[in-house]
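Can you keep this structure in mind? I'll have questions shortly.
Not every chain is included here, but those present sit where they belong.
A and B label the chains in the order they appear, each numbered from 1.
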Amino acid sequence: MIHNATTHTAELVSKREVIPGTFHFVLHAPALARQSRPGQFVMIQVQDGTDPLLRRPLSLSGTCGDTVELLFQVKGRGTQLMAAWEPGRSVSLIGPLGNSFIIPDVIKTAVLVAGGIGAAPLLYLAKILVESRDLQREFFFGAKTGKERALVEGCIVNEDFEYVFVTEDGTQKFQGFVTDTLAGELERKKINAKGACIYSCGPSSMLKKVARIAAAYNIPCQVSLEAHMACGVGACLGCVVEARGGFKRVCADGPVFDSRALEWNYD
Amino acid sequence: MTDKALDLSVTIAGIRMKNPLMVASGTFGYGEAYASFIDNNILGAIVTKGISLEPSQGNLPPRIVETPSGMLNAIGLQNVGLECFIKEKMPYLRQFATPVIVNFYGTSIADYIKLAERLTGVDGIAGLEANISCPNIKEGGISFGTDPAMASRVTEGIRKATTLPLIVKLTPNVTDIGAIAKSVQDAGADALSLINTFTGMAVDVDTCKPVLANITGGLSGPAIRPLALRMVWETLKRVSIPVIGLGGIMNAQDALQFLIAGARAFEIGTALFVNPQAPYEILNGIESYLQKRNLSALSEVIGTLQQ
C-alpha cells in the first residue's frame, strides 16, 4: 500500500490537561487534517537533537477544519517532554500513517470498546460515525478510576451513543473490566452478527478478550494495535505482530486489524 | 553564491551515481516505503532490504528499542525471498533513474553463490551489496565477516558467480577491520561498505527480561558515528578500492566527515526514520558546503583530511 504521508510542520494551537498526566493537543496542520481518517496515526518528533532519537507514534483523536487532535498519556521521557510544550510551538509530524477503521456500507450497529487512553482513535471514529451515518451506536469505556471519565465524556454525547462506563475501582455502576460487561450487554441489547461491528482499542490483554467475545457472537471486530516503532512507514519491519499467514507491520498493514486475522497468542 | 552547476557525481565499482547519497539496506524497504516523502530519482543509489534464497520470517517481536542517540534492531533479516523480490519488487524499482543495489545474505557460501548467480541475470540491478555479517551456519555460526579467511572465501565465491559490481558490507564487531577489508579486496570485491550495526543489548529492569525477544540486536544511529568514521578511515589506509561510509549519518556535516575522511559515497539508514526529508537536507547541505568553499565538484572534497 502506497500511503500519502508526508512531513508536516504543525503549530500547537491549544493544550489541555484533561486529567492529571493526560493531555489533549490541538495542532494546526491543514493538509494532514484534510487527508486523515479515523484509526490513522502520526509520528511526532519530541525534540531536536538525537536524544530521544525516535519519533513517537500517536493516534489522531479527531480532526476539525484545519486542525488535528491528539490525546495522550505521559508514559516516559518523550511524552513527558511533550507535556511541557506551550501553545505556539512548532511541531514536526509525519502522517497520516497506517490504515483506518472500515465502516461497512451495511453497518447497523457500531460497538466501540475503549480501554483507558485507547479511547483516542475511537473518539475520532465516534465523531465520523455520528456525522456520517444513522445507526445504533454503543460506546463501552473501561478505565481504572472514575476520574478517567473526562477522557471521553464531552466527546461522546449521550444522545449519540449508548454509553457504558466500567471502572476497576468500582466508582461507577459497572465495576471490573470493560470486557466483563461487554458480552452481557451485547446479549441484553440483542446485538449480533447482523450488521454489527465492534471497534476496539486498549491494552492488548483487553483486546484479546474483546476478540474472543466478538468471535463468540460472530460479530466482525476491528482492533487497533500498538507496537514499538522506528519508521512508522513500513520500512524497518520493527513493529510486527503475529498474524495468520505471518508477521504484519502494525504501522503499514495496521494499526487496525480484523481481529480474526491475528494470532492472539502474541500476548 | 555561484551559478555553476555543482558536480556531485561519483562512480563506485563502475556504478555511476548522480550524487553520493545512498539509502541503506533495511531502512528503505524495497524502495516503496518513502514514496510519498522522497522522489527516488534524487537519490545516488537505492540499496534494498537484504534478501535470502528463501523468504524469511525474521525474529519474534519486540524487535526494536531506543537507546541514547541510537536504536537496537533485531529484525532478523525478514524478507520476501529471492524469487518474490525479482518478480514483485524489481518492477517497481526499475522505474527510477537511480541505480538499484541489491543487498543479500546467506548462511553458507553456497547460498551467497546461488543468490549472486540468480541476481546477475536480472534487468535493472546495478550492483550487489553482500552482507557478510551473518552467521555461517556450516562453520559453527561464526559470522563470515569476523574472520579474514572466511570473508575472503565468501567474497571469492560471489566474485566468480557474478559479473555485476560487487560491494561487500563489513561488520564493525571485529578487532581489526582493516585486515578484513584487505582480504575482501584481495578476494575480488569492487568496493566496500562499512559499517553494519554493532551488537548491543537492553534489559527491562521492571520485568528483568531482555527488551528484545532476540536478546541482542544491532545498534545504529548517531551513537555509533564516531566508531564508523574511525573504521572507514582505518580501512582506507589498507585498501585501494572505494569505500562507502555509513553509520549514524544524520545531516550534511556528518556525511562530510566521512567524505573528507575518504569515503567516496555514504549511506543513510536510521536518519530516514527520524527525518524522511534527510536526503534533501543532506544534499542541499553538501551543495552549500561546496559553494561556500568555491568548489565545483564533490571530488575536491573526498579524502581531503589533513593529518
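Heads up, the rule we're going with is that a residue touches a chain if its C-beta (ideal position, glycine included) is under 8 Å from a C-beta of that chain, and two chains touch if they have at least 3 such contacts.
Since the model is a prediction, treat every value here as computed from it, not as a measurement.
Trainee: What is the full stoichiometry, given one copy per chain type is shown?
Mentor: A x2, B x2
Here is the rule we use: only the chains that are shown with their structure count from here on.
Trainee: Once you find the CA centre of subunit A and the CA centre of subunit B, what distance in Å lies between them?
Mentor: Comparing mean C-alpha positions, subunit B is 36 Å from subunit A.
Trainee: For the complex, give me every residue of subunit A touching subunit B.
Mentor: So the residues of subunit A in touch with subunit B come to 2-7, 45, 50-55, 94, 227-242, 246-247, 252, 266.
Trainee: For subunit B, which residues are in contact with subunit A within the complex?
Mentor: 26-29, 32-37, 49, 57-58, 60-66, 68-71, 73, 75, 78, 221-223, 250, 270, 272-277
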